[in-house]
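Only one protein chain is missing from this complex, and each of the others stays in its spot.
Labels run A and B following the written order; every chain starts at residue 1.
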Amino acid sequence: MATTTKIGLEIHCQLTGAKSKLFCRCSSDYRGKAPNANICPICAGLPGTLPLLNQKTVEFAAMITLALGCKFPDDIAFYRKNYFYPDLPKNFQLTQYNAYSITSIGVDGKLEYGNGKDARIRRVQLEEDPGRLVYASGSMDTSVYVLIDYNRAGMPLVEIVTEPDFADPKDVRMFLDKITSIIEHLGVCDTKLEGSVRCDANVSIDGGNKVEIKNISSFADVEKALRYEITRQRTMASREIQVRSETRHWDDARKVTKESRTKEEEQDYRYFPEPDIPMVLLGSEFVSFILQSMPELPDTRKERFMSKYGLSAHIAQVLIGNKELADFFESTLMIYLSPKEIANWIVTDLMSFVDERQKKEEDKQHLLFAGLKVGPEHIADLARLVDQETINRATAKQILGQIVRTGEMPSALAKKMHASRIDDASVLAQAVQSVFQMEQAAVHDARRNSNVANFLLGKVMKITKGTADPKIALEMIQKKLKED
Amino acid sequence: MPLPLYTLEAGQVVEGIKNREFSAEEYISQLLGRIEKVEPKVNAFVTLNKEEGLNRARMLDKKIRDGEQSGPLAGVALSIKDNICTKGMKTTCASKMLESYIPAYDATVIKRLMSAGAIIIGKANLDEFAMGSTTEFSRHGPTRNPWDISRVSGGSSGGSAASVAALECTASLGSDTGGSVRCPASFCSVVGLKPTYGLVSRFGLVSYANSLEQIGPVGRTVSDVVSILNVIAGSDENDHTTINSNKPTYSLQERKGLRAGLVMEFTEGADPGVSKMIYNAADTLEKQGCKCEEVSLPSVQYALASYYTIATAEASSNLARYDNIRYGFDMNPEGYEWNSYFAKARSNFGEEAKRRIIVGSYVLSSGYYGKYYLKAHQVRSLLKHEMETLFKRYDVLIGPTMPILPFKIGERIDDPLKMYLVDIDTVVANLTGMPAISVPAGFADGLPVGLQIMADQFAEQTMLDIAYLFEQAAKVQRSPEL
Partner (left out) sequence: MVVTREEVKHLGWLAKLEMSDAELQRYTAQIEEIISYLNMLDTIPLEQVKPIAMKKKFSELRKDAPENFEDAVLGTRYRKDGFVKGPRMV
């Protein structure tokens, strides 16, 4: 029985690319610092302090807005979302809000994310992160007091909200990969940092009630959470139980969505514009400035790779799928310009050495090539050696296999191998000589029938225990056959 | 016998100390003596800064002896309203919620005043979190009017005005959200000024209603108020609502030929004793070459509703941070669930604060935004347009600062709405962001009456011109016998 599924997303991206927090001068590099060592009167919500909007964060949010095809309003404003919670220093969150008039940085966009599919972007907005609660006994339920760390409070976040345009968790996965690629190319967020990107989702099936899923800790878990929830809803539907409109929490340990604690009374955020932050004028000059100064988007880069370097769509797509790959590729080109060669070496051969684990999103903590000792200069060198026919492709692959461990330059290694090959040549000559002596009948036949040379080759290979280069050995055999 | 040092104006103090007619230490000591004598009657201070005040005086004296440069306010003793943050000095906002709060930073205005050589002699009493018009909503008891200690001093900067009138300091710094500098200035027969919104930094002013309030000086003369304004005015990178412009300087000048509009709605709504004094003031101005005509500002009728909507809405949010977790008073969080802890801690707000938080939450609640908050803002635009139209024909608008004379302590305390109505003349300036000053106009039944002068945005100089002109002509007594 076919069901229609509607999935919408709410993505939060920390602007770790900014050097300070959203409304104060505290460093944005709070990870790993002692609790409450990265705070100031403003982000701690001390009386008499005023928010000071960070110019860079507006710039970054604007780049994301453009990348997602959204429109800008003439000016932007900030609103207070009023509610109490121990991780909120002011007991309100500074955010953006469009219910009264459009004042968030971006609205009404669209993003194509692959296989000809696209999703509409409802809005893009700036807001601040709250502090962090820690439970002494490890769980919220059993701790007799809570421990609060305000280091994260005031960190800049960009929230991206989509329309419920996704019908399949696989599509969501593709979309999130695309978002990651965009964010990395723009340099606004280091997605490898823990908690720097989070995603909440909402699901409904067959026009039923919408369920929000919160507390999904990484992009990788979104697909899992969605599959679980969709199954849960389908099961209920098959039993003719109505799905309630609610918010559920993703339990990472048990891999299930759980009902949230029952709320006693209805929350009311009483939004109103933040009086301490005047509206910020954008205008056409601002938009031009952003367009001019923003880094190249992955799609633009892909187009450029295809048109300028003649790469295939598939290869280009793989390169831009991870900014590190694309950057590595272009750095290599700067040393030696052989785009198709180099692209192949990177995408096919080099990637095969990358730890399988690292390729999967779960371990996106480290750089792709972290374990390998090669840089652009190595690949450039390798490509040049092959182009100049100094070595053949098979040897090149061999060399690559070795230098990823040693970091040696390919040309240095090739020289060593060539030298040893000369030694090998005399060993080979001896082997051929021995075979000619032992197989005189075959040698006689080979002079009349060239195919028999292969029999002799087989013998040479046997004697040299397979280490001989067959091409060279055959050449030697044929030469010798002509001589005598 | 020479007059005591504590009767000197700011300019005289600075000159006297610079010329070594007397030392700063002598001056501060005399003030402290005066404070000891009259404080039991007035109750203007929450905290006194005796040790530090004397130390700073001694340091200034040394500077003078060594021939070093001293600032434009060197030796001037200021009382600072206790909702303005002073680093290392308790700042309580007259609330239990900030009982033991010691700020980690100085307000920008404090930094500027200290650089100019001023000495902070103490923190002045106020209505809790600046919400009130009589300083009766303070947990330190009401500040009494030095002219009649059975009566209110006005509010919320009652401590500021009373300390100036009672000669307990040279001048003072208050804050004005709906009249809180001008009201007590009027009731205590001193000068109080509310600058144009955005002229003076609010960094370090504990927020009550951020879109309405400004820090303002209180002094015995227009000259003193100008001296302080010149030091504190100017843009501040720590307050994005300050206007980006060159640092302004104001002077004292007697300009003739200015035109004043006497706002009918204000005079008609005032007690007869008060309006009589205002008409006298208009006569005085005319004799000085100023043209006075009656004008109308019809939207005044909506002003109070607009003010109390916006002020309570902003207050309900500004006061949310007082949950006693990061600062406040000593109450161990262990043993409580967080909702209970917050509610229990916050039960320590005073009555008026609680009321305003509830009203503010109400007007902002779901579905009411258009009905109250948005409408209130539209009233602001309406008033602004009406005033700007008038300012095309008149240089200033005048009227009584308060519609009534200072009343007995306790008289209006059980009737919140009745209390709110006294703000009718003052809220207009806050709603429109325009500057306003109250200067002593004389006495009715032995009680002070203040003349309010309002000008267009950033037209402080014009406003001060008329204020100075009037002051010199009217020569109203500035301090009572205590």
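One rule holds in what follows: a contact is a pair of C-beta atoms (placed from the backbone, for glycine too) under 8 Å apart; a residue touches a chain by one contact, two chains touch by 3 or more.
It should be emphasised that the depicted structure is a prediction, and the values quoted were computed from it without experimental measurement.
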{"item": "Selected residue (touches chain absent from view) among A:A34, A:A99, A:A253 or A:M334", "value": "A:A34"}
{"item": "Contact with the hidden chain (one of B:K371, B:R393 or B:K475)", "value": "B:K371"}
{"item": "In chain B, positions touching the absent partner", "value": "100-102, 104-105, 198, 237, 240-241, 244, 302, 304-306, 308-309, 316, 320, 323-328, 330, 332-344, 346-347, 349, 354-355, 357-359, 361-363, 365, 371-372, 374-382, 384, 416-417, 420"}
{"item": "Touching residues (missing chain, whole complex) on chain A", "value": "18-20, 25-29, 34-37, 39-41, 44, 46, 52-58, 75, 84, 86, 133-136, 140-141, 143-150, 261, 265, 267-268, 270, 278-282, 286"}
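The rule is short, and it goes like this: only the chains that are shown with their structure count from here on.
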{"item": "Whole-Å gap between the CA centroids of chain A and chain B", "value": "57"}
{"item": "Residues of chain B touching chain A in the complex", "value": "84-85, 91, 93, 98, 101, 103-105, 107, 202-207, 210-211, 237-241, 313-314, 316-317, 320-321, 323, 325-327, 333-335, 338-339, 342, 361, 364-366, 369, 373-374"}
{"item": "Chain B-touching residues of chain A, taken from the complex the two chains share", "value": "41, 44-53, 80, 82, 84, 86, 89-92, 100, 144-146, 148, 268, 270-272, 275-278"}
